[in-house]
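A quick write-up on the structure given underneath.
Heads up, one of the protein chains got dropped from this complex, but the rest are sitting where they should.
Letters A and B name the chains as they come in the text, with residue numbers starting at 1 for each one.
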Amino acid sequence: MDDNIKITPPELSMGQKIKKTLTHNMVTVFFIVLCIIGFYYSGLTFGFLLNDIVTRMVRNSFLVLALLLPVMAGMGLNFAIVLGAMCAQAAVIFVTHWGIVGLPGIGVTILLTTPLSMLLGYLTGLLFNKAKGQEMIGGMILGFFSNGIYQLIFLILIGAVIPFNNETLVLSSGVGLRTTIDLADGLKYAIDDFWRLPFTTAGMGFGALMLVHGIIRYIKGIPSLGHKPGNKKYILSSVTGVALAGWLYYIKGTESFINFIKVPMLTAILIGLMCVFTTYFIRTKLGQDFRTVGQDRHIADVSGIHSDKTRLTAMIMSTVFASWGHVIFLQNLGTFSTYGSHEQIGFYSVAALLIGGASVTNAKISHALLGTLLFHTLFIVSPLAGRNLFGDAQLGEYFRVFVAYGVIGVSLVMHAWRKQLENKRRLSQQ
Amino acid sequence: MDKVKVMVNRFGLPRIIIVAFLLSLLVMAVMLEIPLNNLISDALVRTGMNGILVLAMVPGILAGIGLNFGIPIGIVCGLLGGLIAIELDLYGFQALFTAVAISIPLSLVAGYFYGLLLNRVKGSEMTIATYVGFSIVSLMSIGWLVLPFTSEDMRWPIGTGLRTTITLQGRYERILNQWGSFDLFGVTIPTGLLLFMLFSCLLVWLFLRSKTGVAMIAAGDSPKFATASGINVNRMRIVGTMLSTALSAVGIVIYSQSFGFIQLYQAPMFMSFAAVAAVLIGGASIKKANIANVLIGAFLFQSLLVVSLPVANKILEDVSSLAEIARIVISNGIILYALTQIGGGE
Partner (left out) sequence: MKAEHNNEHYVLDMRDIGKEYYGTRVLSGINISLKPGEIHGVLGENGAGKSTLMNILFGMSVIHNTGGFDGKVFVDGEETFIKSPVEAMYKGIGMVHQEFMLIPGYSITENIKLNREITTPGILSRVAGKKLETLNMEEMNKDARKALDKLGMNVEEWVKVAGLPVSYMQFVEIARELDKENLKVLVFDEPTAVLTESDADKLLESMRMIADSGIAILFITHRLDEVKRVADRITVLRDGQHVATKNIEDTDVFDMANLMVGREIKMDSAKSVSNEDKAVKMEIKNLYVDMPGEVIRGVDLDIYEGEILGVGGLAGQGKIGLANGIMGLYNSEGTVRLDGKEVVLNNPEKALKQGLAFVSEDRRGIGLLLDNSIELNIAVTAMQIKEQFIRRIGPFTQTDNKKIRDHALKMIKELDIRCTGPQQITRRLSGGNQQKVCIARALTLNPKVLFVSEPTRGIDVGAKKLVLDTLLQLNKEYGMTIIMTSSELAELRMISHRIAIINEGKLEGVLPPDASDVDFGLMMSGEYHKVKGEEVKTDG
């Protein structure tokens, strides 16, 4: 062997580093700019915006996190989380019908929806294994198809073939559910209400956590991963934590609307647990198997990993998590459109993930959280900005939809283009 | 028993299920005393009006870009053609043919760029197509609000932008359907419409027998073979895409005249799925399609929708959405089946 060869990439100058970060995260940067512009023209105060953002992030983050595992396993963007959402809705409908409220109601919902979404996740996985290479369009179409079946059950068969006697839920004709279902006396805020803290307090607590976490990691590194101590990014996170706490402490002393924002803590903790679980999971054997199958299915098979079975597991887990996420979503929303709520869930969540900087082959927790933040900010400000800029709120609405679809489209194009180039390169290297 | 198995395989299980379903619905219709002649008239009209949109699938499949979920791109061009015809305050056949004439060059250009995009994403064409289609419809939704059309018939009376649906009554509503139409055993045959559709099919058929058409088929069947025979595969894919886009533009013009309305904004969003499902039901696959698939598939699919509604109405009670649900379940179901038949994707 050649002596003293160090295989490390060349050191980049600060300017080059910044340029590299910007181009790598082009989509995210573009959206940050878009959000700032939108916020400016929306006429909202920062306090109002923050309140809306907190609500929406708490409502949607879990769902977006459910998309991470299939990306790891090489199955791309799981448009079929819609199926998990449908399971959750079905469960919520029955629990509401049976009149079980509050946290016990949530408990029963989870008990109902989990096995059902495991089954549907398994079936989705079977489909994906049969249509390898076309998982994303398969997931999309499966979502539409299942939506049709869902409507068949809840619009046509309920009341007629499936006995369901409930005047509040069912249409006056006796067949089919009403188009909106109100959870006000039932599951609404069941999880949220458990414990609410003012945003300022919660935020300062979080800032303190960041500081502590950053210090520990900086000192110890992560030995089990082979990461050495002294990693500068933990300094950054500690400082950010301190800055956040400091700013909120300052806000406490003012008249700002921010002081009135309350954070549903149990929900936030659940989201936090999901993040912790995902991080932990990636470092387990099964998580490594997911990654291996995602990197190269053939090598995985030859090395003795059952790639088909691993992919099935990924889909089951994703669908179950999506159903739990949708339960969180529904209890926070309070009323939901029986036939419409779940439809957009799939593609809104995917759009959010992509905006956060994820790609079809690479998705991290930071992408999910940042993306949810940006996507929903845009969601809030664009109709208002549209009205103020162009005199038309409708235009803002359409713009928001266009941006969501466009982001997915652009991201898919870039991924497919890169895949084509990679295939060409791989052929010429053999 | 084996021979039956072979026949089933050849014909395709889902197709058999659909034909059986249709036949049983027809039997039930007769038993429920629903007048068949109206049903058949309806089915003919719907076949004619959807036919060209289904036909648009064929060049794409043959050229190797798979199921063209991106026909909204062409549809939007066709809608523009229709709008411009109204803006020019045209009536009758003049309006109809102007709409067609305008939408063709528009859609050819759009199809060209779309084809360039598809060449960069080989292997993922269908996924990309869906999202490009959605994005274009959303973008044009902004467009319909903003474009400088002036015709009173098209704009909202108060506020900005075009209406969601624009009526063609008095202009060219069903003008093609009624041309030369006659009654046969109580069934109204929409002669003009069917002739136009068949004429379009004929044009496509002739194209597929030309030198370029053969080259395109070869490129889609085996890109390696085509390259080795000196055929420019990328160029052939663009040709197929352009043709598909142009057909969908013409298709929506014909569809609109039969429907009686031009539908803007979110309406074109899911139109591709119906067309895809129809051609698959007619026997096409992701890699192979012919004109017969188009005619059979459009007829079967539309007949199914036409017959199921009145039958269901008589059996169950409030089923206004059943047609919509049936459409969703059937069309997506058959597309799912087609995806699983690609064979491992390796």
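In the analysis below, a residue touches a chain if its C-beta (ideal position, glycine included) is under 8 Å from a C-beta of that chain, and two chains touch if they have at least 3 such contacts.
Keep in mind that this is a model prediction, so the values were computed, not measured.
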item: Contacting the left-out chain in the complete assembly, out of A:111, A:162, A:286 or A:421; value: A:286
item: Contact with the hidden chain (one of A:215, A:305 or A:393); value: A:305
item: Interface with the undisplayed chain - residues on chain A; value: 1-8, 223-226, 280-281, 283-286, 288-289, 292, 295-296, 299-300, 302-305, 427-430
item: Missing-chain contacts mapped onto chain B; value: 206, 209-212, 214-215, 217-218, 221-222, 224-225, 227-232, 288
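One rule holds for everything that comes next: only the chains that are shown with their structure count from here on.
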item: Rounded Å distance, chain A centre to chain B centre (Cα mean); value: 35
item: Chain A to chain B touching residues, read off their complex; value: 127, 130-134, 136-138, 140-142, 144-145, 147-149, 151-152, 155-156, 160, 171, 173, 175-176, 391-392, 394-395, 398-399, 401-402, 405-406, 408-409, 412-413, 415-417, 419-420, 423
item: Chain A-facing residues of chain B, complex; value: 69, 117, 120-124, 126-128, 130-132, 134-135, 138-139, 141-142, 145-146, 159-161, 265, 273, 316-319, 321-322, 325, 328-329, 332-333, 335-336, 339-340, 342, 344-346
